[in-house]
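Note that one protein chain of the assembly has been removed; the remaining protein chains are unaltered in position.
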Amino acid sequence: MRYSLLNLVRQAFSGHRDWQPAWRDAAPKPSYDVIVIGGGGHGLATAYYLAKNHGIRNVALLERSWIGSGNAGRNTTIIRSNYMLPGNEPFYEWSMKLWEGLEQEVNYNSMVSQRGVLNLYHSDSQRDAAARRGNAMRMHGVDAELLDTSDVRRMYPFLDFDNARFPIHGGLLQRRGGTARHDAVVWGFARAASDLGVDIIQNCEVTGFAREGSRVVGVETTRGTIRAPKVGMAVAGNTSRVARFAGLHLPIESHVLQAFVSEAIKPFIDGVVTFGAGHFYISQSDKGGLVFGGDLDMYNSYAQRGNLPAVEDVFTSAMALMPAIGRVRLLRSWGGVMDMSMDGSPIIDHTPIPGLYLNCGWNYGGFKATPASGWCFAHLLAKDTMHPVASAYRLDRFRRGYLIDEKGVGAQPNLH
Amino acid sequence: MNDGIRLAGGLIDRKRPIALRFDGKPFSGFAGDTLASALLASGVRLFGRSFKYHRPRGLLTAGSEEPNALVELRTGARREANTRATTIELFEGLEATSQNRWPTLAFDLMAVNSLLSPFLVAGFYYKTFMWPRAWWERLYEPAIRRAAGLGRASMEEDPDTYEVAHAFCDVLVIGAGPAGLAAALAAARSGARVILCDEDFVPGGRLNAERHEIDGSPGSAWAAEVGAELRSFPDVRVMRRTTVFGVYDAGMSGARTFGALERVSDHLAVPPPGQPRQRMWKIVARRAVLAAGAIERPIVFGGNDRPGVMMASAVRTYVNRFAVTPGRRIALFTTCDDGWRTALDLASDSVPVEAIIDARVTVDPAILEAAKRQGTRTFLGSQVIDTHGSPVERITVRDRDGQLTRISIDTLAVSGGWNPTVALTTHVGGRPKWSDTLAAFVPGDLPGGMTVAGAARGAFGLAEALREGLAAGQEAAEATGHAKSANPIWRADDEARGVTAFWHVAGSTGKAFVDFQHDVTDADVALAAREGYRSAEHLKRYTTLGMATDQGKTSSVAGHAIMAAITGRSIPEVGTTTFRPPYSPVAVGAVAGIHRGRHFRPTRLTASHAWAREQGAVFVEAAQWLRAQWYPRPGEKDWLESAVREVKSVRSAVGVCDVSTLGKIDIQGADAAIFLDRVYTNMFSTLPVGRVRYGLMLREDGFVMDDGTTARLSDDHYVMSTTTTGAGKVMQHLEHARQVLWPELDVQLVSVTEQWSQYSIAGPRSRELLERLLGDAIDVGNAAFPYLACAEFTWHGLPCRLFRISFSGELAYEIAVPARHGDAAMRAIVAAGQEFGITPYGTEALGIMRVEKGHVAGNELNGTTTADDLGLGKMMSQKKDFIGRVLARRPGLADPARAVLVGIKPVDRSVRLNAGAHFLAPGAQSRLENDQGYVTSVAFSPMLGHWIGLGLLSGGRERIGERIRAHDPLRGKDTEIEVVSPCFFDPEGMRLKS
Amino acid sequence: MRIRCPFCGERDVGEFAYLGDARALRPDPGLPDAEERFYEAVYLRDNPAGPHDELWYHAFGCRTWLRVTRNTLTHEILAVAFAGPNEAKA
Partner (left out) sequence: MSESTLVARSGFHDLLRPAGEGRGVIVTERAELGLATVIARKGGAVALAARLKERLGVDPPAGPRRDTSNALSLMGTGPGTWLATHEQGTTPLLSALRKNVGDLAAVSDQSDGYAVLRLTGPEGREALAKLVFIDLHPGAFGVGHVACTVAGHTGITLWRLEDGPDGAIFELAVYRSFAASFWHALSASFAGQSTCDKNARVRSSFG
């Protein structure tokens, strides 16, 4: 049944008895045209666009647990396209364009909310970098504004302007940036993909690849062998584990990133604010919880949890930026496993193994990329050519030295 | 309305009445009361409004798991939202305000949502508000956000202080109920270092709330005695008002880190002088005993959320501990023997119990008899299917034959059995396991070094709890190397504990709530099941069940049970929502501690800081340092005017600048020269003693990491300088090379950054100044001390160093003196410089001069540039291996199309340049595809009289003389510029060699 | 998490800086395929889910580099040793 106010009202009178499952909980068939491993946002978006854009509907989406159980349900829900490098900006702006209209397309309200993303700067060289970034955005037709201190004060008067260790000199604002309800993005793509015929198979863990010579021709799973001429991986933090089944060695490390939500309080933070003198970003959900995060715990980890030093670092930054939230209480913390790449940018490419395709390296920027990642990965799987906006995301760029390093920290994943 | 009244006894001090205000109205209570018990004693039944439907809500519990009675505590900058009335200790002048209602708690217009409830079902917002798209931000979402949230943040800087503290112990005992007290005592008597934490302000846990006896005396008295004995041990720390909120990872020793929050001053009007409001403890414990007790669970039935419907254990707490009865006509709805005790407690306070409704068909005859004796009506195999009135006035009971009976009451006590508090056993990955006998989750795999005792592991009997506590404390003490101690045997009973799993009254007539605060009903769970959100996590995320401020302490398991019943699965099959820190909410400020405002990070000051302040310097952050940015003079209108004056003085006479913040690394050893050859791209083994050389350092990936000068003081002794921001990174890099890459080399490294105050004395008259300043301490003549010379010498009896190096391009020296004398040395330099027209200059002037000279700095050393990009390719020695050499050969790093360092001038010399502008060919469209690079640094050149800049331009070296554009749409500028050599001033370097 | 520094004793993880995979040693630059080997050493990772040999620097302690074996699934520390033989001897 279509989601609409009218149907909602109708159902209200019949006790909401007629709503159907949002997606079919499918059982695996022996073979498909394409298998997508990973029931997160990227995998589901890939399956959806395979069906929607390329008419490939005989698709299996395999999730080892429940869909959205990974980073799709463990992020800080920020969407933005404020990148600097030519290899990145067109991709993330394409993603932003897809966000704008996604809900109408998949008929699921994922609360895409463009209330603005503000990156603060605290020094002249940070200002210069912000200007370089903002100009790159503008040259790609993306909205960007360079704010000075008084502009920022007007937007967020409760930040620390007068007693700060690293005073706020201004910020780079993308008004089209904002947040989206992360779980709803997963469910919306799942529902739309399922409606187009995609089999969404939960509790189905991949344990190996079916091979014919050098080719990958399917996957071994906890629910048996499933065959397909093309297999795409979109498993984020588990990329190295799954790739190892195929003997692949990748420029990826898995790191834990913690995020936090406070008790619900009356909304006062309109958009997203990121601190420039420490690793910290914050927004406020439509329920009233402050949603915030910071830097990685810094060590390789597959445990979806972290330790106190990272927590203290985040909260110290929170107090430095917003002394007014000192008495607001942290309600819950969680950790996601990030597929950190060696230059901080993603990989959407063939692998050296015929039949196996790779989508990984999202660092902690994966959520905002969800629609474009699916769009471009579907394109690669369907056409065997890289999509123009993702053409820089090659696997061999590390060997060849064509890195996409926004931060300039080199092959040190935990610093990206 | 005054139906709640004080009884005799209890743990309150009637000699100490305390005045308070709630919603502006005056009330009073006694020391020992919570806000909840004091208001209840004054007849208050309505405490708050629910999140979505704004339903009127009263007290459900008497503890930190309270989902309903949340208030704004205190006012102004100290206002604290969502504070549980059940945990607030009374203090004189306490002010609390109800929240999430308008205009008043009793009359809340938002309650209209209740009428809309048929539409506002779980996830309704996912199905609508999509058309037209633009209305989301303009109309729908603003409306949702206006309704969102519970209490309000203060919106002012928190006036109170916080601190983070550390503690170590052998045994950490979490919870000071019977099991915890027993464990702590056993461990303490064995001589172990013990920390006992309890969230309450009176140790004892349920002992203070029940009428248990231990060794014939009241449980609360026993708890007080044990507490007193514990305090008598020097190595025991009893921490009241302290919640252990998180369990973190351990080390090889088994010692594990725990996070705890001590509410130091929350029970006072304001913190005492010098005391923090709260203190976060990082506790390292070799062993831990979890004795966190259990939480009684509600039953989901029609109208179970009305004020006056309260947990049976809470009723006993208010009666026994706070000596106040929640009502005069009380009924009990239970599924376990434990609930019946409520009736006995009330009876002995001559509060009649109208009826006991038990969902079980058979119960222990003994308790049935006891109840009958008091003339209480009992309904077995029966259920409450609806309640009426607000506060509740009447309940509808359905007995086992389906007969409906209406009973007039003012309070309904509910007991659905108990859930062990297992949260802390799951923080590091353990999963609770389901117990059919207890119909509850009990601890599964435990964090290493942790044992669980008492109700927290399902041992609900008092005698059991004491036995387990003793055993656990003893075992933990022995495990940490302490002898067995003589342990007491306490006399106590194991009361009847029969329980039958019963979660949900099917066929209730009224709304039946699972999650009270978030208004999640049994119908919402059914809807989630219907729509396929069937795993515990999907259920939680779709309905928000368990996501309220109580984190599902009273709701999660019931929700899973209902989902299990609907989908024909067992409760564990539905899944368990893993618990994550914090166990109960923690204030942001407490975790930040003292690192606030200007103390967010340390501030590093050079020895000349006080002097610079006297000169009126403006300071700028450089990494953690503060450096003088410029020295304004009267009449100068802005920083540029000051900086220009400083530059002119340096270039025409002499200036002094504190360069102490640059990193200085002492490098000694027979292989120091070889070591430097390997970490720098260029040669240092060939550097003669008494000479300095500029060095370039790469990362192993071939990109530039840092640069600086290194001086050779003797054959086996060099001193390296790094950039200010790179110092720490370089030291770590060099230690890695020394310890891990080439351990065979004889090299010793140590940072001497802080040992030396180093001042750059630059300008045509710097030599004269130094001659005057240093006299015959050292010959600074061009012959004896040419460009790039260095020497150690004695001045005023101090070991000093002199380097003839120049960042400004002028004849310049850097003198290093021991930092204790840095202040005096700066004053001496300036005094001696007066007759030569010395001018102190700051980082702005330094920046201008380095751009005039085309020297690279932070904006060019950005981690993505190669030596060749910066025009330093010739420094890549062909004669040796060095870090970064091999990967610098990759095609991407040698691509002729790479952007390389160039200088730029505006064609119209009056135009100002801006860093961050991008390079575009004339006539090219403003598109990313046409991007040719960008402006890295700009400066107004006093020597040239116009703005100049440095930039990274694609193929730039072949484009000198070309006219292109600095495109800056962000600032609405597009400037025609001329590409020139990066060195604008004295390219031959005549001045620095003069 | 607490790491037992062989010199300082067991300390909070906050005192240490993390580099990563300890098996990524610097190849011999003289080898004919040096560029490929350096690429692998600098960019490719085993990234195992389980025991992992990694380099930590005791930045706020004795400033030695440590080779730590740690389970990336459980954060359990299995072994710690000085990364450099000199430190082990000293």
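Lettered A, B and C in written order, each chain numbered from 1.
Keep in mind that, in the parts below, a contact is a pair of C-beta atoms (placed from the backbone, for glycine too) under 8 Å apart; a residue touches a chain by one contact, two chains touch by 3 or more.
Keep in mind that this is a model prediction, so the values were computed, not measured.
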In the full complex, displayed partners of the excluded chain: B, C
Candidate in contact with the missing chain, chosen from B:F441, B:W756 or B:Y813: B:W756
Touching the absent chain when the full complex is considered, from B:R146, B:K372, B:K484 or B:H796: B:H796
From B:T405, B:S652, B:Q732 or B:Q748, residue that would touch the chain that is not displayed: B:Q748
Among B:A19, B:A143 or B:A165, residue touching the chain not depicted: B:A165
Identified contact with the non-displayed chain, of B:G381, B:G429, B:P818 or B:G837: B:P818
Residues in chain B touching the chain absent from view: 161, 163-168, 193, 235, 273-276, 282, 284, 594-595, 599, 601-607, 610, 625, 666, 668-671, 744-750, 752-756, 796-799, 817-825, 828
Chain C, residues in touch with the chain not shown (by the definition above): 7-9, 11-12, 14-15, 60-64, 82, 86-90
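One rule holds for everything that comes next: only the chains that are shown with their structure count from here on.
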CA centroid of chain A to CA centroid of chain B, Å: 23
Where chain B and chain C are represented by their mean Cα positions, the distance between them in whole Å: 27
Residues of chain C whose C-beta touches two or more other chains: 1, 12-13, 17, 19, 39, 42, 74-75
Junction residues of chain B - those touching two or more other chains: 248-249, 257, 282, 428-429, 700-701, 887, 890
Complex contacts: residues of chain B adjacent to chain C: 248-253, 255-257, 282, 284, 428-429, 700-701, 728, 732, 735-736, 738-741, 743, 881, 885-887, 889-890
Sites on chain C touched by chain A in the complex: 1, 12-14, 17-21, 36, 39-40, 42-49, 52, 54, 70, 72-75
Chain C to chain B touching residues, read off their complex: 1-4, 10, 12-13, 17, 19, 26, 29-30, 34-35, 38-39, 42, 55, 57, 59, 63-65, 74-80, 82-87
